[in-house]
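Every protein chain of the complex appears in place save one, which is left out.
Our next item is chain A:
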Amino acid sequence: MFSITLTAAAREALRPDEVIFFEWHGIGVCCAHDGEFSARPVRRARLPRRARQLGDDPAFALPVAWMHLAGHAVTIDCHTWGRWRRFTTDLPCLGGTVR
(Lines give C-alpha, C1' and ligand atoms only; values in the text may rest on other atoms or scores of the structure.)
Protein backbone atom coordinates (compact mmCIF):
# COMPACT_ATOMS: atom_id res chain seq x y z
CA MET A 1 0.00 0.00 0.00
CA PHE A 2 2.85 2.39 0.77
CA SER A 3 6.04 2.70 -1.16
CA ILE A 4 8.40 4.94 0.77
CA THR A 5 11.98 5.13 -0.38
CA LEU A 6 14.69 7.02 1.45
CA THR A 7 17.65 8.01 -0.66
CA ALA A 8 21.14 7.35 0.68
CA ALA A 9 21.43 11.04 1.58
CA ALA A 10 18.18 10.93 3.54
CA ARG A 11 19.16 7.74 5.41
CA GLU A 12 22.51 9.26 6.27
CA ALA A 13 20.98 12.52 7.47
CA LEU A 14 18.34 10.83 9.63
CA ARG A 15 19.58 10.38 13.20
CA PRO A 16 19.12 7.02 14.94
CA ASP A 17 16.22 8.17 17.13
CA GLU A 18 14.48 10.06 14.31
CA VAL A 19 11.79 9.19 11.81
CA ILE A 20 10.22 11.10 8.93
CA PHE A 21 6.86 12.55 9.89
CA PHE A 22 4.36 13.46 7.17
CA GLU A 23 1.82 16.16 7.82
CA TRP A 24 -1.17 17.28 5.82
CA HIS A 25 -1.95 20.99 5.98
CA GLY A 26 -5.45 21.82 4.88
CA ILE A 27 -5.74 25.10 3.00
CA GLY A 28 -9.08 26.76 2.40
CA VAL A 29 -9.80 28.65 -0.80
CA CYS A 30 -13.13 30.40 -0.31
CA CYS A 31 -15.51 27.49 -0.51
CA ALA A 32 -13.03 24.95 -1.78
CA HIS A 33 -10.29 23.22 0.08
CA ASP A 34 -7.07 21.47 -0.69
CA GLY A 35 -4.04 20.50 1.25
CA GLU A 36 -0.32 20.33 1.13
CA PHE A 37 2.09 17.70 2.42
CA SER A 38 5.16 18.41 4.46
CA ALA A 39 7.78 15.95 5.66
CA ARG A 40 10.26 16.56 8.46
CA PRO A 41 12.43 14.58 10.85
CA VAL A 42 10.95 14.09 14.30
CA ARG A 43 12.34 12.23 17.30
CA ARG A 44 10.40 8.99 17.66
CA ALA A 45 9.51 9.91 21.25
CA ARG A 46 7.92 13.18 20.13
CA LEU A 47 5.59 11.71 17.54
CA PRO A 48 1.91 12.54 18.11
CA ARG A 49 0.02 9.68 19.76
CA ARG A 50 -2.11 8.95 16.71
CA ALA A 51 0.78 8.85 14.25
CA ARG A 52 1.07 5.50 12.50
CA GLN A 53 3.93 3.93 10.60
CA LEU A 54 3.82 3.80 6.82
CA GLY A 55 4.78 0.25 5.92
CA ASP A 56 8.12 -0.89 7.29
CA ASP A 57 9.98 2.35 6.69
CA PRO A 58 10.93 4.91 9.32
CA ALA A 59 8.11 7.12 8.13
CA PHE A 60 4.99 8.07 10.06
CA ALA A 61 1.81 10.07 9.40
CA LEU A 62 -1.42 11.04 11.10
CA PRO A 63 -4.55 9.38 9.67
CA VAL A 64 -5.54 12.47 7.71
CA ALA A 65 -2.17 12.49 5.91
CA TRP A 66 -2.20 8.69 5.67
CA MET A 67 -5.31 8.82 3.57
CA HIS A 68 -3.79 11.19 1.03
CA LEU A 69 -0.53 9.29 0.94
CA ALA A 70 -2.11 5.89 0.31
CA GLY A 71 -1.13 4.59 -3.10
CA HIS A 72 1.66 7.13 -3.68
CA ALA A 73 5.23 6.00 -4.27
CA VAL A 74 7.22 8.54 -2.31
CA THR A 75 10.95 9.17 -2.44
CA ILE A 76 12.42 11.14 0.43
CA ASP A 77 15.65 13.02 -0.18
CA CYS A 78 17.71 15.32 1.96
CA HIS A 79 19.91 18.32 1.23
CA THR A 80 22.33 19.37 3.91
CA TRP A 81 24.14 22.64 4.39
CA GLY A 82 26.40 22.30 7.38
CA ARG A 83 24.17 21.33 10.29
CA TRP A 84 21.02 22.37 8.51
CA ARG A 85 19.03 19.56 6.88
CA ARG A 86 16.18 19.91 4.46
CA PHE A 87 14.11 16.82 3.74
CA THR A 88 12.17 16.90 0.48
CA THR A 89 9.76 14.52 -1.22
CA ASP A 90 8.58 14.01 -4.76
CA LEU A 91 4.92 14.25 -3.72
CA PRO A 92 2.72 16.50 -5.85
CA CYS A 93 2.39 20.12 -4.72
CA LEU A 94 -1.27 19.74 -3.81
CA GLY A 95 -3.22 16.87 -2.37
CA GLY A 96 -5.25 16.72 -5.53
CA THR A 97 -8.56 18.48 -4.95
CA VAL A 98 -8.00 21.57 -7.04
CA ARG A 99 -6.56 19.75 -10.07
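The working rule: contacts are C-beta pairs under 8 Å (C-beta built on N, C-alpha and C of every residue); 3 or more make two chains touch, one makes a residue touch a chain; residues count from 1.
Basically, contacts and distances are computed from a predicted model.
Chain not shown in the complex: UniProt lists it as "Carbon starvation protein", one of "Urease accessory protein UreD", "ABC transporter permease", "Membrane protein" or "Carbon starvation protein". Annotation for chain A: contacts to the undisplayed chain at residues 1, 23, 25-36, 38, 42, 46, 48-50, 52-53, 62-63, 66-68, 70-71, 86, 88, 92-99.
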